[in-house]
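Only one protein chain is missing from this complex, and each of the others stays in its spot.
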Amino acid sequence: MLIDHYNKVRQHSLLLAEPLSDEDCGAQSMLDASPVKWHLAHTTWFFETFILETMEAAFAPFHPAFRVLFNSYYNGVGEKHPRAQRGLLTRPGMAAVRAYRADVDARISGLLASELARPEHEREYERLSILLALGLEHEQQHQELLLTDVKHLLAQSPLFPAYLDASSAAAPVPQHEQGAAWIAFDGGLAQIGHAGDGFCFDNELPRHPQYVAPFQLACALVTNGEYLAFIEAGGYCTAHLWLAEGWDWVRSQGLQCPLYWQRDAAGHWQEFTLYGLRPLDVLAPATHLSLFEADAYAHWAGARLPTEAEWEVAAQGIGVAVGPLPPGAGAPGAGLRQMFGHCWQWTSSSYAPYPGYRPAPGALGEYNGKFMLNQYVLRGSSCATPAGHARASYRNFFPAGARWQFAGIRLARQID
Amino acid sequence: MLIDHYNKVRQHSLLLAEPLSDEDCGAQSMLDASPVKWHLAHTTWFFETFILETMEAAFAPFHPAFRVLFNSYYNGVGEKHPRAQRGLLTRPGMAAVRAYRADVDARISGLLASELARPEHEREYERLSILLALGLEHEQQHQELLLTDVKHLLAQSPLFPAYLDASSAAAPVPQHEQGAAWIAFDGGLAQIGHAGDGFCFDNELPRHPQYVAPFQLACALVTNGEYLAFIEAGGYCTAHLWLAEGWDWVRSQGLQCPLYWQRDAAGHWQEFTLYGLRPLDVLAPATHLSLFEADAYAHWAGARLPTEAEWEVAAQGIGVAVGPLPPGAGAPGAGLRQMFGHCWQWTSSSYAPYPGYRPAPGALGEYNGKFMLNQYVLRGSSCATPAGHARASYRNFFPAGARWQFAGIRLARQID
Amino acid sequence: MLIDHYNKVRQHSLLLAEPLSDEDCGAQSMLDASPVKWHLAHTTWFFETFILETMEAAFAPFHPAFRVLFNSYYNGVGEKHPRAQRGLLTRPGMAAVRAYRADVDARISGLLASELARPEHEREYERLSILLALGLEHEQQHQELLLTDVKHLLAQSPLFPAYLDASSAAAPVPQHEQGAAWIAFDGGLAQIGHAGDGFCFDNELPRHPQYVAPFQLACALVTNGEYLAFIEAGGYCTAHLWLAEGWDWVRSQGLQCPLYWQRDAAGHWQEFTLYGLRPLDVLAPATHLSLFEADAYAHWAGARLPTEAEWEVAAQGIGVAVGPLPPGAGAPGAGLRQMFGHCWQWTSSSYAPYPGYRPAPGALGEYNGKFMLNQYVLRGSSCATPAGHARASYRNFFPAGARWQFAGIRLARQID
Partner (left out) sequence: MLIDHYNKVRQHSLLLAEPLSDEDCGAQSMLDASPVKWHLAHTTWFFETFILETMEAAFAPFHPAFRVLFNSYYNGVGEKHPRAQRGLLTRPGMAAVRAYRADVDARISGLLASELARPEHEREYERLSILLALGLEHEQQHQELLLTDVKHLLAQSPLFPAYLDASSAAAPVPQHEQGAAWIAFDGGLAQIGHAGDGFCFDNELPRHPQYVAPFQLACALVTNGEYLAFIEAGGYCTAHLWLAEGWDWVRSQGLQCPLYWQRDAAGHWQEFTLYGLRPLDVLAPATHLSLFEADAYAHWAGARLPTEAEWEVAAQGIGVAVGPLPPGAGAPGAGLRQMFGHCWQWTSSSYAPYPGYRPAPGALGEYNGKFMLNQYVLRGSSCATPAGHARASYRNFFPAGARWQFAGIRLARQID
């Protein structure tokens, strides 16, 4: 059963790489992105390093150089290949990385079927289960990154190649709903953070009280059409709408629209998608926005971004959506729509430890805690998030200037 | 009376420049710092632009180019001379800037003595009073920056010149107290933000409830001696103590000690101070630390930095100290010492708007709000803060890597 | 006959790509290098743009985007894809580029077999022949770059993969000869530049007189062993041996040895080659040196680098070697050895136009002339130069810091 889940998640990564050539899988389009091949290898390295190396009876690495090559940022494990040079690793090639995956998968299977499964090793088996769960959630995070990174890579070619045919079902499709309105929430002392026995990351703990003043949330995400009105009103040229750092960012890069937008020869707006270049869908949620853009838009709209506590309070009454919702499926509760499965939603909250936060011991403690500075929390999930991965207490985080994620805007405002 | 306070604050700025040559006043030692001459001119510009230009009957600028030259960051006022080139403005010279100050001072005096003071202009006079108060608090902020910037400049010369003789009384002297211990505070719903009728900046408002869990604060600041132990324990070489961005920062700059520390030929630690180079005083509070260093130290010491709410809760029972306390003067309350007048104290809180925060209308709205991103709050005040400037709700803020401020460490910890 | 030569040269490019995966062919390891795929496409673009587009009856581009994508630096042709992003063009893929090559080759064949071959089109056919010759020499230049770029790319992987098995015959092997001595040449007014009817680049013309003082050249190239002595004598740490810019270059990059040298765990020197990592061959010519290193070595050895005129005077008596000479094959004349087929030889001459130099009209005029600044001339040819490509008047050129070419040192000295 555990092995079935393991195999399913692992195979999904390969499925995502299916539409791509080996060339596509090797390139790194910017420092923030990684090659698909690297994602496939690194997620495997995670199982090899944190499970096989510590629990396998006669551990021997698949390849001694991989410990360094596919270490992302774990100083506790040792040296790391420089991030900026991941796209230059044409060797090992894709075939070798597939072999690496197969080898580690077989050994994980072996471990699960080994004597560890006997009752007398219950504690160790439980530890294995916990680490496997973490490894699979980790792989799901990389599945989303794989898609955002591939999108960014393909956008570099003037041929604007599609990752998938529009007829295919494998790529995420943003859905939209019409008619935004404000939903009011009472203030008070709320419980924030993960509750219950299910999996969560360490940064969702401990659950703790937090005072939240009464507030309102928009029931839907800001649409491309709404965002276009901001552009046409001169939003990108109006200093007072922007945070100081955001204004410098806009000016130094000469930005005038979201990441994948461009005009065709006739002046019509187009958006590059995983299905190639398409006319801008004005009813779809605006996405690939930085926090700077989200904040300036909110300012212009006479609103603000929610705090992560507000967002979580609002989401607590809602069943977590599994993947993108079918269009018109209706809101899961309270009139709030598009909380999950469309775009991650920027909050105004900097990514910080919850009171009493404790990272895991050892190198795994580097998973989350050391990034809690100069990053901002996004909540919900996107069209690229694997089914079953998100939840109301989930804390995604990126620097304020990151645009290549599926990140959009849900407005909030104070109740007067 | 108002004019007396005005004159006193304004004269203090000139007093601070007294020990300096015109050359000293013109140089800009780094992007973050400004020349003394620029501080003297910009604070004057603030009165001219936000008061004289809006309230003087027949306003004419002292010099038309100054509107741009001495605008710091107010897009609402118009163009700004590039920050990086402030040190290249040898013209206007110091004499011209002194004349600028005298001219604006005379006109402000004139305004205060004009018909505006008559009862029928009460509302306008009140507005004048409010803007004058803001202008003077603004000037006091620059008085502290003037000292930190001069210190940084003088440190660039291998002659290590002193700003003042040790015998002089004009420069700030860090004081120290011995014997740190933990002071416990109850948790609960606290009121955070400025209360009462006195002056405060917009970022201290509105006062609002915030839930704070029980915590402990160290009664005194971390000393140079304690920080030295961290260094000797390999603190600057131990990755797991640092935030990821902090570790990159330490490594890329090859840092091994605080900003103004160095070893003499015999290996003894020295510290550059406003009185020149001196043997390190192991009992004085460690200062000129970045948030990165403060956080790593706290981590190493098995503690953490306080949040700004915790700090404010602790400070609320304390009368605000006016300037540095005389050594051994005793703690103002509750056993907590060195809250004010020694070093600003880094908190783990990112600089963010309080719920319901409203910036001032117009260009003055750019004073604080637009910087609420990727900066962290410091609380208290330092040996360089003008007397009467600080208070319990005061929010100072700098990026995590800033070291040239008098910033130190007060530890906090969770109560088990 | 012309078509046979065309096909042979064109096939050789594909042969060089044979040992590589599609991933290998797509990556760009640094700004100065290009992906193999780009070399294959750009050389094809050259024929399509400068021949087919101007001479084909009903010209239609293979793909409209390729005109921009594979334009290297010809402003006269139009826009260019940014050089730094050549490695991000995973689309078009290798298959598409192979198809592009096949299509252009077929059309060139067609053109050669068309009515252009009839006597009445003699002038146009002659123009075609000249452009074809230029295109093929251009392709040969890229064949050498392809090898140097692949070597640089493979060196980025800690696996140090070999381009070819040592048993294979396809990769260049440096040869060595022992026993350097000085060969003296009389001074006088020499004729410099290409003579005769054979092909040459425009930068080799016009042939012109130049006065050369009596000089001596070393009969052989500096060997790895000799260069090692320079290292061991502290060459990389001795400021006065270096040009000022070279010393800054060495220090800012922390260099201590040639580009592909490293020590193994036991401290033995190894060199990365197209056959993988190998023990340093002390008798082979030192290669992958910058002009800075070549000049510092010469300085240390009490000699200097030759001028390009000196080199050419010395080479004029020598039949041009075709490819690497077999070891021990004997010097072609006058005792000088290793003039061709081992390493390009840095000269002290900046790359400048010969008196009366005229670039070709139109965009082809950008081939050479616009690069005649801040580059230095190398003479001879290397183990990676295609057979038949080099000659005594050939002027290769690179910036002084370039190290990834097969560039070495032949010493010169003044006769006292």
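Labels A, B and C are assigned to the chains in the order they are written; within every chain, residues are numbered from 1.
As a working rule, contacts are C-beta pairs under 8 Å (C-beta built on N, C-alpha and C of every residue); 3 or more make two chains touch, one makes a residue touch a chain.
Note that the coordinates shown come from a computational prediction; the quantities given were computed from them, not determined experimentally.
J.: One chain is left out of this view; which of C:5, C:118, C:208 or C:263 touches it in the full complex?
T.: C:208
J.: Among B:9, B:40 or B:69, which one is in touch with the chain left out?
T.: B:69
J.: Consider the whole complex, including the chain that is not shown, and state which of C:234, C:279, C:317 or C:356 touches that chain.
T.: Checking the options C:234, C:279, C:317 or C:356, the one contacting the hidden chain is C:356.
J.: Who touches the missing chain here, B:119, B:158 or B:302?
T.: B:158
J.: Just to verify: which one of C:115, C:245 or C:264 makes contact with the chain not shown?
T.: Only one listed residue reaches the unshown chain, and that is C:245.
J.: So which bits of subunit C touch the chain we can't see?
T.: Given the touch definition above, subunit C has residues 73, 75-76, 189, 208-211, 213, 239-240, 242-247, 291, 348-350, 352-353, 355-356, 365-366, 370-374, 400, 414 touching the missing chain.
J.: Can you list where subunit B touches the absent chain?
T.: These residues of subunit B touch the chain that is not shown: 21-27, 29, 37, 65, 68-69, 81, 85, 87-94, 153-154, 156-159, 161.
The criterion applied here is as follows: only the chains that are shown with their structure count from here on.
J.: Would you kindly tell me how far, in whole Å, the mean C-alpha position of subunit C lies from that of subunit B?
T.: Centre-to-centre distance between subunit B and subunit C: 59 Å.
J.: Averaging over Cα atoms per chain, report the distance between subunit A and subunit C in Å.
T.: From the centre of subunit A to the centre of subunit C is 46 Å.
J.: Subunit B: which residues touch two or more other chains?
T.: Within subunit B, no residue touches at least two other chains.
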